[in-house]
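Below is one structure. I have some questions about it.
Here the complex is missing one protein chain, while the rest keep their positions.
And now, chain A:
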Amino acid sequence: MTFDPSHAARSFSSVGTRPIRPDGVDKVTGRARYGADFNMPGQLIGRILRSPHAHAVIRKIDTSKAEQFPGVKAVVTAADLPDLTDGDTSMYDILDNCMARNKALYDGHAVAAVAAIDARTAKQALKLIDVEYELLPHVTDVDQAFAADAPLINETIFTTGVDPKPDRASNVSMRSQFGHGDVDAGMAEADFVVARTFKTEQTHQGYIEPHACVANVSSDGTADLWVCTQGHFVYRQHCAQLLGLEASRLRVTSSEIGGGFGGKTHVWAEPVALALSRKAGRPVKLVMTRDEVFRATGPTSATSIDVKIGAMKDGTIIAADATLRYSCGPYAGSWAEVGAMTAFACYKLENVRTVGYEVLVNRPKTAAYRAPSAPMAAFAVESAIDELAKKVGMDAVDFRIKNAAQEGTKASYGPVYGPIGIGPTLEAVKNHPHMKASLGKNQGRGMACGFWFNFGGQTCTDLNIGMDGTVSLAVGTVDVGGSRASLSLVAAEELGIDYAQVRAVIADTSSLGYNDMTDGSRGTFSSSMATISAARNAIKILRARAAQMWDIPVEDVTWEKGHAVAKGETHGNLPNLSLKEIAAASGTTGGPIAGHSEIVADGAGVSFATHICDIEVDPETGATKVLRYTVVQDAGKAVHPTYVEGQYQGGAAQGIGWALNEEYIYGKDGRLQNAGFLDYRIPVCSDLPMIDTQILEIPNPNHPYGVRGVGETSIVPPLAAVANAVSNAVGVRMQHIPMSPPRILAALEA
């Protein structure tokens, strides 16, 4: 799809307005159906037995007592999920994560499951399953797992990305490197150098809705799955492959989703529910407890990062270097690579090098968490940048402006940037009243920048025009935070009709072509692209039908503001035909009118943000209070500005929680000690101030309206912005996230 690049100057009538979302009333009245809000006749309740050990060989599983327990209809173990992955190691890892095969690899790893007539029976039956474990030494800390003498988690892992291939297995599954120039020479030339090591702890996406699904495998080989997911088409593929079903015979319907943030992009319990249903011959509902959500799903990586940056006296950064170690749970992932790519993406650098290591640990398999891997890298880099600015004697914002990447800059991870927003967000911050407000005692201000790639991907959309002139838009990207509103706006814009005339729904996997999942901030970006092209295809048909009704050549019909307009001297006096009039006649002019679109939405525009945070630290207790917070981010074009603001605020709040409090705490026994909201503690209403937002619009030249993804970048700067604020408040450089009161006190005493 090629677009007219002049869209930047175009004016919009629907896009950019703030109507009420189409799914809103159902959500405020309790009618919206989420994962756990669906039941099927005759359904059983499934529950999963999980390993209490961090690392253990599973010697034997005896399910006989559970099977005989009254009310139990099926018990499954790995034996009921045979390996059909055919050498696909990442699918094998997913299978093994859904149900441990030979070893339990973390506290919470599934080892067996039951389906029974009710939850109480299922729970009792779990206690009757006898698992014989042989304990193995475990390791949960990223640095300890990295060490040469660490307990080995998977003997088939040999570090990739090193030459020659290592001759012995280790916990380091991958090394990746990015950059250009001569970093060592640059560093030698530098007038000032900052070198620091930083650590961040593991956090969970923390969606309020636990994973939930209802699976129904019929004896005729067809199956249905109702599930809360960010990507029902991807779930269908994974489940079909793991269960040996034909994809077209498995229909997956995505429920309303109660938060995902990357954590609902992988299957966990769904293949187990399908296996239970297949074995029991009845529908099975499986809903995780909060404890299971923490112990077995999500989380993001813990990291340890070395950063070294050198600058000249005039404030030019001459060299930048980082080594980043990301934990990935007990299976290989790609998280360190992404961290290494994003670390220095905000800056124009002659000499830059980043090396990422992905490290296996006995913790849950990591899943994407909003701009996965970028926040930790930004924390380390933006902390060092702040310190370097001080050494050079420059203001933190001016120092960044001087070194900010621009259009034409070769990014540290390879490509050359088009028009980008890092400079403008920094200028906006420099001029923001927040930067000029005064601070009191024990208070500090910090700012930081962040980057995220954004993603496009496979997208398919149907736009059907009803005979009454209303439009139903079927999209395949799950709506995680208001995208049905934005996509309705886009359809209305393109067709030239009212927002109220459009109704967007999320179609199930049997009703629409394949769609990648809603991740990489792609929901509105990619589905709006597909919606625009579907609308344009529908307009072609509408024009042809109008031409037919008027009996004039189609070339003489244009489409303006929701109407067919007859052009040319001979037809100039024909009254316009509205979409509604053309739709009403469709039965006699050739049948239903629809537009379809199937695309790979290339050209997701990169996105940048700069945040400002004011914080107060109590030097006696180490307690912190965020006093004021401002987000400035480039949206390309904000389709529904209120929901764009919501994305900015939500990401900032998650980042603040990560920076100050949230972390997975493991005991020496390798068990998670805070698997609940009370002890994990995400920010509550009284922890936060209002979060001020400023939307910049630097159009993405690859999108017809200039849209960029907006969902993720907002979580990238907060760790660093908050850390810089705390460091400025207490006069000590904070190097370990979260900055919980004991860590702040320790830093003060050091």
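Keep this in mind: a residue touches a chain if its C-beta (ideal position, glycine included) is under 8 Å from a C-beta of that chain, and two chains touch if they have at least 3 such contacts; residues count from 1.
Rule of thumb we're sticking to: contacts and distances are computed from a predicted model.
Its UniProt record calls the unshown chain "(2Fe-2S)-binding protein", which is the correct pick from "Anti-sigma-W factor RsiW", "NADH-quinone oxidoreductase subunit E", "(2Fe-2S)-binding protein" or "Amino acid/amide ABC transporter membrane protein 1, HAAT family".
Contact with the chain not shown here comes from a single listed residue; of A:Gly24, A:Gly181 or A:Gly513, that residue is A:Gly24. Within the set A:Phe192, A:Tyr207, A:Phe344 or A:Trp559, the residue that contacts the chain not displayed is A:Tyr207. The hidden chain makes contact, of the residues A:Tyr92, A:Phe158 or A:Phe677, with A:Phe677. Within the full complex, the residue among A:Gly46, A:Gly231 or A:Gly258 touching the omitted chain is A:Gly258. The hidden chain makes contact, of the residues A:Gly650, A:Gly670, A:Pro699 or A:Pro717, with A:Gly650. What chain A contributes to its contact with the hidden chain is residues 18, 20-21, 23-25, 27-34, 36-37, 120, 205-210, 256-261, 287, 289-290, 480-482, 642-643, 645-647, 649-650, 652-654, 676-678, 682-686, 688, 690-691.
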